[in-house]
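First, the structure itself, so that you have it in front of you.
Of the protein chains in this complex, all but one are displayed in their positions.
So, chain A:
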Amino acid sequence: MAVSVRGLRVELGGSLVLDGVDASVRQGKAVAILGANGSGKSTLVKSLVGLVPVTAGEVEIFGAAGKLPWSRIGYVPQRMGAGSGVPATAAEVVASGLLDNRRLRPGRGARRRSLEALEGVGLADRASASVQVLSGGQQQRVLIARALIREPDLLIMDEPLAGMDQESREALARTLAGLQDRGATVLLVLHELGELTALIRRTLVLEEGRIAYDGPARLPGSEAEAEQDRHAHPASSWPGPAVAGTATAQAPDLSRKW
């Protein structure tokens, strides 16, 4: 098992955000975590990487309970951190992904690896640009490159599609397909499957801190979920004719919004 969660309960500021979540993900799988705002999906992935304290239950990653195998996990937060008063280039931000609990310095070849990671997300030409001047979608891709530079066996992404333009979404789909070929496990928090529909075989749907659905991505009754999602995020119904065609063909139930 790449990820295994048993009876996970998380309390934040006095309210129960996760209320007994049980789930496991086998190595090499791509799983999407869906759910409305406030259903606890971000908290679930944050508890996996130790960003929120676990109140009760167990989190096991690659069979190791308690101590996380940091160097094998790549984490992509929702957006770039607030602290960026000083300019930093895309290459510098990406290189910080080489550090973990054992490595406080990136070591030799950091620059080269950082350029390779940026090339992987299609941003090789912006390596020396300050991240502050990049578009929202490009910033998101920089964060993905920062997670990929350590060549993780498990990639955890918190709403990677939010704020991404279509070019970035397609670049992400290609990147994830490459990771899957390498045998890596991918865990994504999503509002909609969108361009990633072809990659995702299984979805977990959270509702008020509990798992409401766990099964194949092409699920009966998912229409209601998709419907809800669409209403909650009208801004995301951007036109994408070319991709919409392929997505509809592969997973009609979840992507019919086009």
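Basically, a residue touches a chain if its C-beta (ideal position, glycine included) is under 8 Å from a C-beta of that chain, and two chains touch if they have at least 3 such contacts; residues count from 1.
Rule of thumb we're sticking to: contacts and distances are computed from a predicted model.
Trainee: Consult the UniProt record of the chain that does not appear here and report its protein name from "RNA polymerase sigma factor", "Mn2+/Zn2+ ABC transporter permease", "Calcineurin-like phosphoesterase family protein" or "histidine kinase".
Mentor: So, among "RNA polymerase sigma factor", "Mn2+/Zn2+ ABC transporter permease", "Calcineurin-like phosphoesterase family protein" or "histidine kinase", the name matching the hidden chain's UniProt entry is "Mn2+/Zn2+ ABC transporter permease".
Trainee: Looking at the full complex, which residue from A:Ala95, A:Leu161, A:Leu204 or A:Ala217 touches the chain that isn't shown here?
Mentor: A:Ala95
Trainee: If you put the missing chain back, which residues of chain A would it touch?
Mentor: Output for chain A: 46, 49-51, 68, 70-71, 73, 75, 77, 80-89, 92-93, 95-102, 104-106, 110, 125-126, 128-130, 132-133, 143, 146.
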